[in-house]
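One structure is given below, encoded as structure tokens.
Showing just some of the chains, left in place.
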Amino acid sequence: MKPMVSIIMGSDSDLPVMEEAGKILEWFGIPYTITVASAHRTPERTLRLVREAEKKGVDVFIAGAGMAAHLPGVIASHTTLPVIGVPLDASPLNGMDALLSIVQMPPGIPVATVSLGKPGARNAGILAAQILARRDAGIAKKLVAHRKEMAREVEEKASRLKKKN
Amino acid sequence: MKPMVSIIMGSDSDLPVMEEAGKILEWFGIPYTITVASAHRTPERTLRLVREAEKKGVDVFIAGAGMAAHLPGVIASHTTLPVIGVPLDASPLNGMDALLSIVQMPPGIPVATVSLGKPGARNAGILAAQILARRDAGIAKKLVAHRKEMAREVEEKASRLKKKN
Amino acid sequence: MKPMVSIIMGSDSDLPVMEEAGKILEWFGIPYTITVASAHRTPERTLRLVREAEKKGVDVFIAGAGMAAHLPGVIASHTTLPVIGVPLDASPLNGMDALLSIVQMPPGIPVATVSLGKPGARNAGILAAQILARRDAGIAKKLVAHRKEMAREVEEKASRLKKKN
Amino acid sequence: MKPMVSIIMGSDSDLPVMEEAGKILEWFGIPYTITVASAHRTPERTLRLVREAEKKGVDVFIAGAGMAAHLPGVIASHTTLPVIGVPLDASPLNGMDALLSIVQMPPGIPVATVSLGKPGARNAGILAAQILARRDAGIAKKLVAHRKEMAREVEEKASRLKKKN
């Protein structure tokens, strides 16, 4: 099936975090690819991946990176497709370096930044679904179901807590 | 014309920043509404605006707020449409409070966060266009034109700088 | 017994921290309820809990949350009862995100913010007692006793330290 | 009339900020005193003010201070009445020093911390009203009216904005 989302991460050590985005996309039935590219060590590869993804008709990029996390911004500089950036906690600075390097993009080239680490990776998947739902009623319905499912889980936890007390 | 984007800001003092988002949307020919709602002082109004916007068929929310900037997250909690959050510098803490209050959303409810202040408001407009372009080829073309226009401006500035030296 | 305090936390994983507030309330003989509600995943549940608590005659809310911790502020936006916010350390940012999201409330809707994590949860319980003591002489007396008890513990620790040296 | 709230600030240069708390209290018809005391330069005066306020039957303290802002905590160490702390932006560090010095109280002695500067001073006044409303139905009613008034103002601003556009 033609991929709709391209997940790219700066290093293969980011996989345990970034595969959370993939899992969410699978829940929504959204086909995606996931690979590694370094904005700094492999600028040509990064550009090639963007061009290939555009040709294949990908709609959204999800890019995760740590430290001076340029990957989402570099991807955004090569495409006009929406780019979602996931800041990773990969240095002693607790991810503040990645967060500022991703979110503080100059005017003209946005990166849709989500929270640090795993919660952010999951939210990146959901945000991609929200974007795709603008033209796909099936995904739009699943988003409502997903929201209900989350609410149900909270209610369940509350019940369990009540019994315990 | 039916609005495609709903811009909501936490206070009318945020207008000089948030109207940058509106200007960009006008450049792209994207109809939008702009209004004020406080997540904290007017929670009912915020919910009502979200419901009305959904009924009118709005596709994207852009929400700007400062301090403990809950507005984008509160909107996101009431809809499954994509919400773009613009952190505003409205306290002595240089907008770091607004940035963290907007970007660090828990798993399940993403807010697409952009940079602080005016650059962020402009990028919010472009990001909205990128999202809408997923189903509107006209906007997709304009995004490419906008990118070229920005590149041309940089080249022009470089020429002017060269002459001066 | 009619609950006087309602403790709400953003996630059941916050229980080990937030039950510290409950333990203190028990020491003071103040009846309370404790449950889970997410400002973002379950906005309706949050509102319902606030309405129910108000009906039952609850006097004070204690709300603990991490990351973009909107829960205390969202509760405060739905009630004029005092809301005590406990910022939790639930992301790589060491709780600075939760602290700023809770304390930097805009003018009009205060949240009484206490310290991060367990010390904050305990202080939330004491602050609730201090508020209730404004009309309950029994709690007021217990507050004085609690203070003396704490002073006695410090003196005891000092004695033990002296013997050791 | 017997004062119900005692406002104390670390320096008379804090008056333009801290009188915001007083204005709010006047709106609610809550009698208060306002004075200057330095936790560091006048520890005896600070203690004397606390003792006098307790004798006069004051219910709530509001203390504002900048830099290593110990005033709210020092007051809290001398009384079991609720103490609301307002961090002030009075050094190059943008008030982060005052915020952490006030909010990060150790377990046992809470300070109810509100936002930095003027918004915080205003919220301190409202929080004091919320505390007093636990035993004063008149103030409780005014709190609901105040909330409605704020909502009305937002609606009005939204109307004005709509006309302008």
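Here the chain labels run A, B, C and D in written order, and each chain numbers its own residues starting at 1.
Please note the rule applied: a contact is a pair of C-beta atoms (placed from the backbone, for glycine too) under 8 Å apart; a residue touches a chain by one contact, two chains touch by 3 or more.
From a predicted model like this one, the values you see are computed outputs, not experimental measurements.
Chemist: Shown here are 4 copies; how many are in the complete complex?
Modeler: My count for the entire complex in this file is 8 copies.
Convention: only the chains that are shown with their structure count from here on.
Chemist: Between chain A and chain D, how many steps is the shortest route if every step has to go to a touching chain?
Modeler: The least step count works out to 2.
Chemist: Return the chain whose centre of C-alpha atoms lies at maximal distance from the corresponding centre of chain D.
Modeler: A
Chemist: Specify, for the interface formed by the sequence copies chain B and chain D, whether it is same or different in terms of residue numbers shared by both sides, with half as the dividing line.
Modeler: different
Chemist: Suppose each chain is reduced to the average of its Cα coordinates; what separation in Å results between chain A and chain C?
Modeler: 34
Chemist: Compute the distance, rounded to whole Å, between the mean C-alpha positions of chain A and chain B.
Modeler: Distance between chain centres: 19 Å.
Chemist: Going through chain A residue by residue, note those that touch at least 2 other chains and give them in order.
Modeler: 115-116, 119, 147, 150
Chemist: If every chain is a node and every touching pair an edge, decide which shape results: line, ring, star, complete or other.
Modeler: Topology of touching chains reads as other, fitting no named class.
Chemist: According to the definition already given, which pairs of chains are in contact?
Modeler: A-B, A-C, B-C, B-D, C-D
Chemist: Can you tell me which positions in chain B touch chain C when the two form their complex?
Modeler: 10-11, 38-41, 43, 66-68, 70, 73-74, 76-78, 91, 93, 96-97, 100-106, 108-109
Chemist: Residues of chain C touching chain D in their complex?
Modeler: By the definition above, chain C touches chain D via 59-60, 80-82, 84, 99, 103-116, 118-119, 122-124, 126-127, 130-135, 140, 143-144, 146-147, 150.
Chemist: Enumerate the contact residues on chain B facing chain D in the complex.
Modeler: Listed in rising order, the residues of chain B that touch chain D are 11-12, 15, 34-38, 41-42, 44-45, 67-68, 91-94.
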